[in-house]
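A protein chain is absent from this complex, but the other protein chains hold their places.
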Amino acid sequence: MDLYRRTLFKLLGLTAAGTALPGCEREVHNLVPYLLPDEDIVPGVANWYASTCQECEAGCGIIVRVMEGRAKKIEGNPQHPLNEGKLCARGHAALQGLYNPDRIQGPLKREGRRGEGRFRPISWEEGLSEWVEQLHSHARTSAMITRPVTGTLASLFTTVINSISGRLIFYESTGERTVKKANYLSFNRRELPYYDLAHSDYLLSFGTPFLEHWLSPVSFGVAYGKFRQGRPMARGRFIQVEPRLSLTAANADRWIPIRPGTEGLLVMGIGQILMREGLTRLASSQQASLQRTFTSFSLDDISAATEVSPDVITKLAHELSSANAPLIMGGGPAAAHTNGTETLMLINALNMLIGAIGRRGGLQWAEPPDSPVETVQPELSSEQMLTALVQEFEEGSRSLLHLYLADPLFTLPPSLKFERVLKQAGFIVSFSPFFDDSTSMADLILPDHHPLESWKDHFQADTIAVPSWNLSQPVVRPLYDTRAIGDVWVEAAHRLGGSLGEQVPWNTFQDMMKTRWEAVLPNHHPPLSFETRWRNALQQGGWWPVDVPRQQISPDMPSITYELPEFLGNISDFPFYCYPYPSLGLSDGRGANRPWLQELPDPLTTGMWGTWIELNPTTAKALGINPGDQVRVTSEYGSIEASALLFPGLHPDMIAIPLGQGHRAYGRYARGRGVNPMMLLGPKFDRQSGSLATGGTRVRVERLKGGSKLVMLDQSKQHPVLQRMQEMGGVS
Amino acid sequence: MSQDNQEAHEPSKQPTWSYKWEMVVDLDRCSGCEACVVACHAENNIRISGEEEAAQGRAINWIRIERYWEGEYPNVKVKFLPVMCQHCDEAPCEPVCPVYASYHTPEGLNAQVYNRCVGVRYCGNNCPYVARQFNWFDPHWEEPLAEQLNPDVSVRSGGVMEKCTFCVQRIRRGKETAAKEGRRVRDGDITPACVQSCPTSALIFGDRNDPDSRVSHLKKSERGFHLLESLGTHPSVTYLRRLSE
Partner (left out) sequence: MGVLLAFLAGGVAMGIGALYSTGSADLPVQDQQPLSFSHRLHAGTLNINCQFCHRYATQSLVAGVPSMALCQTCHQSIKNTTPDLQKFQTFWNQNRPIRWVRLQRLPDHVYFTHEMHLLAGLSCTSCHGKVSRMSHTPRAPSYEMGWCLTCHQQRGASQDCWTCHK
């Protein structure tokens, strides 16, 4: 038998004979029957439960494969209108959040100095009383920073925080606040449009990393597949404009590099040509107000500033006018400057000029649902607003800090001085299930369940054809002595008492959710009991209408005052633009404790398990930098050191660095690995939205002595197939 | 009724169907997002190698996205290619295995029987697609990460060569479901984990013996080609060329 042969080889290799029984380590030696049979469970047969992915804010529907009480695999929910059964790398890795070896397993109280990292396990009763006591003693000075939750949890947070005169801050470093702000200013809409990419035949994208991490990457991926090959006679064409060739740009038919921050000028140039040649699809009366906006710079000036030739600009204009259903999108690096919102507003105006607003294959806004439950998604706070919070904590008008799945200490540049909040705060409570950098500064930790262990609901109205109410249900029993944050806040509301107790009359968070869902779920004919409708919604993963009417958008656009971008650091000392971009797997860093994502090779560089610094090969040569050299990047605000990587698709005046690494805490896979390029950024904000201008700080680069290790998948492959094929004649 | 009575059951003769499993990769849809890579890790109990092992080129991926840069700034292009085991009909890995661990199944799969494998690595050296990967050590999962492991797939121990199976456990399940209903597997019934998760639907899987299956149709596309075709390996994976403007 096989064992004999392998054993033979092991013994010949002088391995200890004790290892001669392979495969037995995980063997089950006992058969333990259930005491009471669970009707749902057939040993050996998987159950699938519908829920909602919470790894990013997109809110994809998921189904979870559960066997004998353990979650095994996550897939997209085929019924869900957003992701149609598909899922991204990060969605799959939610399982490594659930089974993460570094989860916080119960309530903890700080011992020793703040930030020293010593905690003592306490009971939930002790934790809850301590928190409520702190709420009493810090009356009216509470602040809560949470990731942007929606639905019942947002309502509960709002109710409780309002009743104690606190400040509630929804913060998301990758929240694309500029896109939302521009959308509001241009179209007077809070919810982002549905980008009907699937039916467009020409996409001009200014920087949007929509195939990577932008807004709702899975739904964009689904649409992109249809855009390219989903129609028998048409193949959509796709042009990407940005200074660094991103994964999204790598998929474009043409990549047009541009000088960072000048995207708005290029938009103006295209608009000018369309208007001059009478190629717009807008009544001339409505065009008048845009005339001034689009002609404030001459085409020659635009070409000089953007480094895009007049011919290319003209070609883009002509392509837009000759396409049947052109679509323009903007975001990512195009919005990472002090003029980000203005650039995006220009893009909105250009969409209006080409008739993409409200059109099939263009931008559409679903009619907000007529529902008694609030359907407005909470407004996100900008980084600038967070600096105001720093001031409030320093002045003492705020003193009690709550943190929920937000890690401002890691995701904000140190130049914004958020560390002072963590020093000045009278008391810090974190509800995070992980020791992220900010949570390790907490005084009290009341850890939340993992999303796969708890009840939640989500309202999704951005970038979706029909607004949807999504449900999350516990698919596995809680692994540890954690508690759902909803239940903890309901309990706190009871303990705080008074009018708050009356506003939160429910015993559990699930009860509160169900009360709201009685209003959400429509009761068609024949009428069904609420329990039946609720069960159906749980099986489906939520509720969404089949279709909704589209909103009419006024063609009157506000005038736009465009200014050129401003940068921190003078050009002689700091000659390079710097662009820290969210990594495909780790995003802004929250994926860094999942080993699958750490080991996921970046598709463009094949780098993994670390940070690298991307330089244009010509630039690197001029600086005497070779691939693998240790280099230092310095700004007026800080410096980082990492391995140099030559990146052919990068503007020669730009340095690009992936975000995600450089955690001080966050468990064994993340801690002390790589560097965080946020260290470099200064307090420069987008003028309109107050979002951090992540491209707004200039840097210099120098070579250090010696090389440094960066793990790349390429090293293992002597003969990558693609390279061989390319040498043999090419693959198009 | 005791077991003696049960012997009276007539063996129900199942009609048998023959399948030939194939995949199509549409490079005009593939965006290189690597959802397939993590889906494959989750489904197939692929080990976490860690930084040290990965640095030695020992990270294991049954499917990887190869990329190739062309040209110089600003006229650069980058090409992607998802590469998994090509399940060749004339597989170079099969004849070199001294213990018949690597063999061809009747349904066209290039199989690796882990418990036969003695780890000589001849197959891996002979594979032009670098699709086979060797376990240098026993795998390790920090508790409780192992709770996620898929019971339908063996955990490969050290000293064993491993590779993409087209998710044979899903094929098995799909065939069982069809057999219970007394029918042939329908197109779309079986999706390997990578195919299931692919946002752009760049990966398509099916039965080439079914003339109406999507793979049968797509294989005939004028965009179709095979990797390293001149080697004569006759892969079961057909790639569809990416188009340009």
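Letters A and B name the chains as they come in the text, with residue numbers starting at 1 for each one.
Heads up, the rule we're going with is that contacts are C-beta pairs under 8 Å (C-beta built on N, C-alpha and C of every residue); 3 or more make two chains touch, one makes a residue touch a chain.
All values derive from a computational prediction rather than experimental measurement.
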Worksheet item: Of the listed residues A:32, A:233, A:288 or A:546, which contacts the missing chain in the full complex?
Response: A:32
Worksheet, complete the sentence: Full-complex touch with the removed chain, picking from B:179, B:228 or B:243, is B:179
Response to the item:
Touching the hidden chain, out of B:93, B:111, B:161 or B:240, is B:111
Practice prompt. Would you write out the residues of chain B that touch the absent chain, in ascending order?
Written response: 1-4, 6-7, 9-12, 14, 103, 105-107, 109, 111, 113-116, 152-155, 165, 168-169, 172, 176, 179-180
Fill in: Interface residues of chain A (partner: the chain not displayed)
1, 3-4, 7-8, 10-12, 17, 20-21, 23, 26-37, 42-45
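By definition in this document, only the chains that are shown with their structure count from here on.
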Fill in: Where chain A and chain B are represented by their mean Cα positions, the distance between them in whole Å
30
Worksheet item: So in the complex, which bits of chain A are touching chain B?
Response: 2-3, 5-6, 9-10, 22-23, 26, 44, 67, 70-76, 83, 85-93, 95-96, 98-101, 211-212, 217-218, 220-222, 224-225, 228-229, 235, 237, 245, 247-248, 250-251, 253-255, 257, 479, 584-585, 595-601, 603-604, 606, 608-610, 616-618, 648-652, 668, 673, 709, 711, 713, 715-726, 728, 731-732
Worksheet entry | Complex contacts: residues of chain B adjacent to chain A | 26-29, 31-35, 37-39, 41-43, 48-51, 54-59, 61, 64-74, 76-81, 83, 99, 115-119, 128-130, 142-151, 155, 157, 159, 193, 196-202, 225, 227-228, 230, 239, 241-245
